[in-house]
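With one protein chain held back, the other chains of the complex are shown just where they sit.
As written, the chains take the letters A and B, and residue 1 is the first residue of each chain.
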Amino acid sequence: MKMIKRSIALLLSMAMLAGCSSDIREISDIALVMLTSIDYNEKKQEYIFTVNCLEASTNSSDSSERKSEWIASASGKSIFEAARNLRSRAGKILVWQHDKFFLIGESAARRSFYEVVDFLTRTREIRLSSFLIVGEGPALELMRMRAETGDLVSNEILGRIKNEQLWGKSLSITIKDVVNYYTNPYRGFVTGKLSKSMPIGGTREVIFLSGGSVIKEGKLSNWLTKEDTLSIHILVDKKYWRHLEFAEYVPYKSLNVGLRLHVNKRSMKLVHINGKQGIDIHIGLTGTIASLDNHLNLADPVKLRELENAANRYMERKLKKSLNRFQQVMKTDIIGFSDYLRHYHPYLWRKISAHWVTEVYPSMPTRVHVDVSIPTIGMSEVLGGSKDD
Amino acid sequence: MNVEKITPFQFGCMCFAFMSGFSTLYLLEAKLIMHDVWIAIIAATIATLFLVQLLVYIQRQFADMNLSDIIITVFGNWVGKLVLCLYLLGMTGLGVLSLRSISLFYTTAILPNTSPGLIMAIVLLVTTYAAYLGLSSISRAALVILPFFAVAMLVISVFIFDDVESNPFMPQFQNALPLIVYSSMISFGFPFGKTSVFAFVFSEITNQKKLVKSCTTAAIFSCVYLLMSTYLAIGCLGEYMFKTAAFPFFSSIQLVKFGENIERIEIMIIGIWTILTLFEIIIVQYCFVKIVGRIFGAKNLSSLYLPVGAIFFAVSMKSFDNPAKLVAYDVKILPFSIILPSIILPLILGCILWVKKSRKNQMDIQNS
Partner (left out) sequence: MIEYLVLTFVVVYGSWKSTLLWKKFQRSEAIVVCVLSLVAACYLLPVIGNWIPTTETFNTFLYQSISEFVMRSFHIVQEVSPS
């Protein structure tokens, strides 16, 4: 009996051989990929794969500025081949588990997203919570630019994406959302747009996130303006912009009022508009007065109500203009009307889905109702106190 | 050989661990019918509850006998042993599927350069030893693990719920009835049809009057766990990403973050899946050894565990050598292969016993 127990104990100790797996990696042997870009060279018909790496260190007290960034590129017939060809330049094992951004160059995005999206989804190291952004021009050039703040480029872009909910004029989505929208044949989607320009008072070009890139039928089809991007933030409910706060300069009589607005309600309903099936959108906004360019006594409830109505009309016009552009110019269901109809009106959806992209969506009537409430007017009522009217 | 008995509560916990296993790994029935999957899962659970009632009825006719002895008593020596061989075949199939599934998951998501054989061998070392220790040790281990499981799953579910952006329940009733029936069969095939395996440990419960309650509670909790995981994954990932992902629930957990910087909590679900799959394989091995001992009339079963572990390893190495075969088997073959050991044989057994009992009652009435 003792013999059996000893044999079993010996056999069980062999389970520790799991430590000899070839998947074990020492921290000193790895380089963390912080940012990846994919370009496509039309002439050579090759993908160009560029990585921005950081050396992993066991000393966690090192500040990020002192860590060494290393940027390298390689090309190949497929993305995976290009990624593997990087090994000829890399002195360490490249690890993608901390890579939060994937930048797709304009040429690769206009050619086709399919292989890119498939590669990103199939590779086990790449996390679905990483962001996918399209670069204006070659992604390689954008990658090689230094960060404006002097921090790591990846940290700077991450910060800017977090700030999107305080601005609303840039929009970045995760790989999970890209896959979900990309494989949906009835809609397109918008993701981030990375560009470069000279900042005011600056001495060198810097990269910045602004506007969006419209992906339709698996390819980049349009760039989106900042205003249209903000409209998408307002109309579409996504977890990472639930605390969206944006600024608007609303005309009221002869004044312009600066408002800081939050979205507190978004809803969609199928209705009849002019005898056709249409979508009625209700948006609830809560605002705070940020600035006035002339005298207006905001302690007067009548004036405040008039201001709210003016803001309602202003936002309705703005959102309707964006919707018209999406429907009639881009002809791309960016907002997700097809998803709404498929979920909540499946029988109607079955009738119209065959012609959704070409006929139904571009001509579907839409109505936007915005309800702005301004519960706070700031720390002052009016400059110089109220005057007699 | 004296067998240490376990309480109905311990048995219920073990059943839950056995049924849940890695049921939330593939979510194949959900990929088929998406939002209507609740119909398939609940139908499979109801079928399981009826099966449990039938098996408990069979057990109650022979209170102190193991199901393998009951089968031989009812069917006769040779036919009974043939039926037991069919159960052995079924258990081998279940064990092999479990081993291959866990090794496929590990080699796809975590350890791509590690041989699946090594992973299966390590798993079998643990399960063989656990099966050798006996049912009371296994059930005590289940009692220790399940509170951690419950807390971890609750926390993870709350955080995944925060990531849910689309309504996972809409649209409803968009699938044809035959497809829903077939999905119910897939759901019964895996995970609910494994019920017939733990009928072989009914005789080792102290209070057999509480068998139905324990099994029913375990089945209902497994159903709730599966439903919760499925709908959270659909709502979090979206329909198209759900169908794209090889392991949808795992992918949805990968999106969960505690605050800004604490990520990678999918490690928790990996641990849970591994442990529950170990329980599945342990119980299958334990029952396998009991049945083999009964067929050959062996009383001292301690030396059989290692060769049985080796058989499971050997058959696993020759089966499902690529993921497509595994998924295709789960979808196309398992719903049909589970019917014989889980439904037909218990039904036949139940009918024979019921007829015998009716005849005995009639004869008693006539004699009195």
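The definition used in the following text is that a contact is a pair of C-beta atoms (placed from the backbone, for glycine too) under 8 Å apart; a residue touches a chain by one contact, two chains touch by 3 or more.
The structure presented is a predicted model; accordingly, all values stated were derived computationally and were not measured.
For the chain that is not shown, the touched chains among those present are B, taking the whole complex.
The chain that is not drawn here is touched, among residues B:237, B:311 or B:349, by B:311. The omitted chain makes contact with just one of the residues B:82, B:328, B:344 or B:363: B:328. Although one chain is not displayed, chain B still touches it through residues 26, 28, 31-32, 89, 92-93, 96, 115, 117-118, 121, 176, 178-179, 181-182, 243-246, 292-293, 296-300, 303-304, 306-308, 310-311, 313-315, 317-320, 323-325, 327-329, 331-337.
Definition applied: only the chains that are shown with their structure count from here on.
Separation between the centroids of chain A and chain B, computed from CA atoms only, is 42 Å. If you check the complex, the residues on chain B that touch chain A are 108-114, 118, 122, 125-126, 129, 132, 162-163, 165-167, 170-171, 174, 237-241, 244-245, 251, 254-255, 257, 263, 302. Taken together, the chain A residues at the contact with chain B in this complex read 4, 8, 11-12, 14-15, 17-18, 21-23, 121, 124, 127-129, 174, 176-177, 179-184, 237-239, 339, 342-344, 346.
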